[in-house]
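One protein chain is absent from this view; the other protein chains keep their places.
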């Protein structure tokens, strides 16, 4: 299936119900960052901000807290104990909070492979979960298929080609047939799998495959993928109480992300779409007259 | 009574007198933030900035000082000693300053319940006072009605439904009849009470009730309320020497805050009104031709 | 004399010579800030940035260095040893640099009275010097008239009424006759004196008095004065090699500063001109078609 504005917009959490409050509009827990890779947490969080999510909690190594507060004053920053290398050693939620407080968890950007314990913990949880970047590499080491088959809740994987190969060493090579590879991966893991690339492909465990037909090479920049993870996390958290297929939400996030890149490239050329700028264009996509008229 | 642009604009501190200086345009003391919840202090302060207040002093735990200076270089940041948990342990004003220097105090966002001492101190003062967030939870533990009846100066409470129930466990349930609940709360505490929600209700001790007829579910985001507290604090400080009923100022702040949300949602959809963005739209409300023509 | 756009624009360093380099376009040394009052250094520096000055060096207490670097990456931040109270203890310039490297010095915002030594040092120097805020209070303690009569180089004082009274306890009260007071102060100190207020008055030692006829009460906000000090410092540094009377440059800075306030108030109402916003409007004054056509 091809993603179109119409299919996308039917899955966005719009319009909101007139009577609501922040916890009803989704609570996302992001788990991101390390002393070595700190910026990815900022970019992921700015992606989540743009999703409209009601509440955003961000678990980072304690030493990254000030920088996250400064960029995201509206978020609750959860400082976590650190390993010697500066990775998150364990999740340390505020008192009286546990993972059941969250409608979705987005985990991965900037973690490094030393954050194994926390990745194992969220995989073992019953929460809808997005795994990206180093969380995928840790999952690969745990054994992708065996590990994910034990999960009851929704899982979304967002690998690029290299990560896909590490996750699924025995699968058809995604460089040869992307659709075949992603469909097989989703079927065997019961996860929704988004394979990044010029034509992003998304497969559901039931065998449905979405293709994102439009994108731009302007997005071939460090940090672009982090923005997608945050945006997707925020949408997933908002959809928690609604009857929308997870793969449709993933397709919507992919479309929104690439449209922001396209719009930014139109205004700023293909050289002007660094990942920070990209976060500022997410909202502009929905404000375009053509899109707005469909909302 | 329904809030309208005309009723609102008659209470704004506009036009300013031609001859004035910064201390004549109100000095607000904000008491906000903790190591755990640092961002709320930023958002409250940005709300206060937008109010036009002449001088802004911000008491925060010492460790939050650099981040507040960076966001609000025009404010005087008062670093305070911290409890072991990172809350404000006590108010430590600069030499030769005491609470009588301030025209109003806004207290609450991000404090945690460990900031009991400072909340008790400001409640015991003779300054016009806004209590929000954890300051309300601390007030509830002190005994809301008995405590507030001892105050001589103006008090404003800004609870959401959950906080209202903790403050007034023996009152009519605000979920059933918001107007009844808020009127009763104001009458018994002699405070102006603003009950947050889709239709914000404001009651004066004399029994007058304002309803804010327009709002937007886009404001159902973490941090939205902090912005209101700062905006209201700034307006209250500016009104200190004027003959304007406190409940009218509270109504004005509620209207201004929700109109900023509405305007932002029109331009950015209901997903685009994170609390930081909201602070940037406050000024735009007054700059709208329709509003400006009334000023 | 009344300041008009035409008189002002004839003193601006425009157009620049086609062949020049950064050190020919003025090198300003700012001496500002303390741990207690850190934001004033940022605002002063943003004022100096807007002046167009070729090189900007900013001496601050060592602990303020990161925040200044972040806001002003183009400036050279000189971290200085601190007193126990967090004031600058002494000026510590980089190797092979001394005060003769600078075309002007602007000293005062946020210093606290504990920065006495550095204020004495710059007063004793042969550099054009602007004293503001706590530098004025320190000067008052040194004995204003006796101290300044020993200076050979240009001095500019920028007191508000209270500071004026501390500087000149034996002079006519500026509240009664501003022009008389400021003229007398300039004559006795051989400094150019700018007295802040709704109608800012500027006097030269020779008895010339400029009045800034237009301003806005929107500027009655904390930090507004810091912006003026930086702007004036930058203009003074750029004029170092030119034949322009110092009082004319001071008048130009006062006009530019107040016009920025007026323009911001037109767009954002009188409540919308916090000191940070003011810094962003300085450039817009010169870009207005009516002004630009005169440049």
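For reference, chains read A, B and C in written order, and residue numbers begin at 1 within each chain.
Here is the rule we use: a residue touches a chain if its C-beta (ideal position, glycine included) is under 8 Å from a C-beta of that chain, and two chains touch if they have at least 3 such contacts.
Every value quoted in this text rests on a predicted model; they were computed, and no experiment measured them.
Taking the complete complex into account, the chain left out of view touches A, C. Residue A:271 is the one among A:6, A:146 or A:271 that touches the chain missing from this view. In the complete complex, the hidden chain is touched by one of A:14, A:67 or A:117, namely A:67. In the full complex, the hidden chain is touched by chain C at residues 12-22, 24-25, 49-56, 65-66, 69-70, 72-77, 94, 283, 286-287, 292, 295. Chain A residues in contact with the hidden partner, per the touch definition given at the top, are 36-40, 42-43, 66-67, 70-71, 160, 197-198, 217-218, 220-224, 267-272, 274-276.
One rule holds in what follows: only the chains that are shown with their structure count from here on.
Because contacts link the chains only in sequence, without closing, their graph is best described as a line.
If you lay the C-alpha trace of chain A over that of chain B, the rotation comes to 90 degrees, to the nearest 5. Once the centre of each chain is set as its mean CA position, chain A and chain B turn out to be 35 Å apart. Centre-to-centre spacing of chain A and chain C amounts to 49 Å, using the average Cα coordinate of each chain.
Among the residues of chain B, those touching two or more other chains are numbered 66, 70.
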